[in-house]
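I am attaching a structure below and will ask some questions about it afterwards.
The complex is shown incomplete by one protein chain, all other protein chains being positioned as in the whole.
Chain IDs A, B and C follow the sequence of writing; residue 1 opens each chain.
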Amino acid sequence: MGYGKLLKIDPLVVEWNYTTEYRHSYAEDSPFFMELGRGRLLGSRCKSCGFKYGTYRKYCMYCGSETEDMDLPLQGKVHSFTTCYYSGETFRGDVPYTLVLVEFPGIDSLFMSRLFMNHGEKPKIGMDVVAQFKKFQTFTVNDVYFVPA
Amino acid sequence: MGYGKLLKIDPLVVEWNYTTEYRHSYAEDSPFFMELGRGRLLGSRCKSCGFKYGTYRKYCMYCGSETEDMDLPLQGKVHSFTTCYYSGETFRGDVPYTLVLVEFPGIDSLFMSRLFMNHGEKPKIGMDVVAQFKKFQTFTVNDVYFVPA
Amino acid sequence: MIAGGMTHFKKINFNDDFRLNVKHSLDYALKDSGMKIGDIEGSVSAYFSDHLQGQLIAGAMSNDFIGLAGKPSKRIEGGGATGGLAFQTAYEEIASGTMDTCLAYGFENMSHVGTWRGNDIIALGSDASFDYPLGGFYTAYYALMATRHMYEFGTTEKQMAMVSVKNHGNAMYNPYAQAPMDITVDDVLKSPVVSSPIKMLDICLMSDGAACAILASEEVAKSYSGKPVLIKSIGSSSDTMRLADRPFGTVPLLPNENPEMYRNLKYPGVHSFRAGRLAAKMAYRKAGISNPQKEIDFAELYDAYTSAEIQAYEDMGFCQYGQGGKFIEDGRSMLDGDIPVNMEGGLQASGHAIGATGIMQAVYAFWQLQGTVHKHLGSNRLQVKNPHMGIIHSHAGTGAYEAVTVMEAV
Partner (left out) sequence: MIAGGMTHFKKINFNDDFRLNVKHSLDYALKDSGMKIGDIEGSVSAYFSDHLQGQLIAGAMSNDFIGLAGKPSKRIEGGGATGGLAFQTAYEEIASGTMDTCLAYGFENMSHVGTWRGNDIIALGSDASFDYPLGGFYTAYYALMATRHMYEFGTTEKQMAMVSVKNHGNAMYNPYAQAPMDITVDDVLKSPVVSSPIKMLDICLMSDGAACAILASEEVAKSYSGKPVLIKSIGSSSDTMRLADRPFGTVPLLPNENPEMYRNLKYPGVHSFRAGRLAAKMAYRKAGISNPQKEIDFAELYDAYTSAEIQAYEDMGFCQYGQGGKFIEDGRSMLDGDIPVNMEGGLQASGHAIGATGIMQAVYAFWQLQGTVHKHLGSNRLQVKNPHMGIIHSHAGTGAYEAVTVMEAV
């Protein structure tokens, strides 16, 4: 920011660009993102109360204890879904795309991901889906996605 | 933001860019910025309590009334100063530069601006300074600056 | 509460900046109560994000603009619940003995950035590691909840559309509203799908605007207003930021409910807002409300999405979980229903200038309980008949924060 491009007068409106490079550390969640590159989808099991998290979490939100990494089943069911025809600016080029919450057998909470389907297929609650992994890591949560089983 | 550039592993750190275009309206302060292009430095006088503002302000902060525009004297004195050798990223190319708070005769509050001097000159509290206006408007407050009188 | 004010909410208002919007709303409230700015002992400001304003510490800027330099002030943020939480904080400023009069004001100027960019910025208010990079944005998150609500309870897109028709229609009689519209269920169903099942006309607006409320201790309130309204109680709660983390447990019951009602319901999952229910439960308990369906006369509910209003009927206990769709279908939340909801248009049609919204709700509720709707909105058309008690409700981040406040005519 700092120098304006004139957009209109009366009132005077200028356009400013604001830009930042963020160094985003995955910190204690790093193992999850690293292991996606090895085709592993990690969840967490609480060492103390036994709760099994479908989304990686290094500490248990129920008892505060440290969790241990566990492999999630790669097959699950659609718990809910939505197909997006609009989005935030960053994902404008991706629409339409489908987001799902996936439930895994024996796991106590869900995992959010993208669902890719063949043309004409429609997502449905309860449908079986299976995890796929990107060959070239983007180092984002998009390194895993789901397809119908 | 959205896609990461890998900076380091263990922990996993990615770089994300965040960028936004802001439409910044000067709104009720527009006359101040417009008039800089005509070589006028506007302050504000409260229609109700008479307070004279050295920095444009459409409403009086003491009594809440609307103010009226008034031309500030173009000559004033340095009330305080600092010379910046570091700055925020946006102004990295400008250092070193000097900021001053200017007091005007008969005006009840100050105005912040840049002070440009010849090499070797040093700012001093109490020194006389005079307003100059940029020929090509940037539509920022930098359209006015001060030099020693 | 002794006075309130708000600006006309607009899609774009380049003429007045956020500070001037606040001042306009304040001038109205001061005039209405006969107070002077000097009578205000301090303030609580509310706005959602630095990213939307392009200005940090914007609370302090509006504070001196309106003439409160030299008095205590602080800013509250809690996503979409920002205004609702700020209103409660102003209540606590007084209840804790810190001040006798306190101004709560909220604002947002959402027109600084484009709509897609705005979506992106608001989406950064979800988990930036796990959710946002998927292309997550708030309409999608609420859509995931709506899909599951439809699955669990049989709620329909048509019922959702009815909420939109109601709120846009109500706004026809509200001169402050941004988007009054005389539309049909079909219009809503045919509007473009944003994130299935949520369509364009199921979604609230992005607005430029401000609202404010002047609160005072009971004693001081009487000296400024012949018709103050009592803030009977406040309740708030929170939940996990990530939808995926929501538990599958049991329903926190209201006094008029029993466990038998929900024997097979895994709660909240992603179909309901646990924080909304907990906030309501706390507020009702403190207000001594044992049956909200009977005791509450109207509500300003957080209808960022039409589905969210239906979910809120249930969270607030206006009907049993699962009956929210039927609640609108039966017209119970209509202006002439037994618990009118969002009589002035809600976020759907009045507007949603995030930090202002919760306080806008408080002002509408205040006018309703004062019985002064005709004075402020120009007609009695939206006035609920002799209301005794009303609630205002707002939330953030698919219910990561929720705030419920009970207000009472005295």
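Assume a contact is a pair of C-beta atoms (placed from the backbone, for glycine too) under 8 Å apart; a residue touches a chain by one contact, two chains touch by 3 or more.
Here the structure is a predicted model, which means the values were calculated and not measured.
The residue touching the chain not shown here, chosen from C:A275, C:L335, C:V384 or C:M407, is C:A275.
Residue C:E93 is the one among C:D16, C:E93 or C:D315 that touches the chain missing from this view. When you scan B:T19, B:S48, B:S65 or B:S87 for touch with the missing chain, the hit is B:S87.
If you put the hidden chain back, the residue from B:L74, B:L110 or B:V147 that touches it is B:L110. Note that of C:A213, C:I234 or C:L265, the residue touching the chain absent from this view is C:I234. Taking the whole complex into account, chain A touches the unshown chain at residues 1-3, 20-29, 57-64. Taking the complete complex into account, residues 42, 48-51, 54-57, 59-61, 63-64, 68-79, 81, 85, 89, 91-93, 95-98, 121-122, 124-128, 234-242, 245, 274-275, 278-279, 282, 396-397, 400-401 of chain C touch the chain not shown.
Residues of chain B that touch the chain left out of view are 1, 8, 11, 13, 16, 18, 24, 26, 29, 33, 53-57, 61, 79-92, 94-95, 97, 99, 101, 108-114, 125, 140-142.
Simple rule for what comes next: only the chains that are shown with their structure count from here on.
When the partners of chain A are compared with those of chain C, the chains appearing in both lists are B. Computed from the mean C-alpha positions, the centre of chain A lies at a distance of 29 Å from the centre of chain C.
Computed from the mean C-alpha positions, the centre of chain A lies at a distance of 43 Å from the centre of chain B.
Per-chain CA centroids place chain B at a distance of 38 Å from chain C.
Touching of two or more other chains is recorded for residues 14-15, 54, 114, 117, 120-121, 128, 133 of chain C. Residue numbers of chain A whose C-beta contacts span two or more other chains: 1, 11, 13, 16, 18, 24, 26, 33, 90-91, 140.
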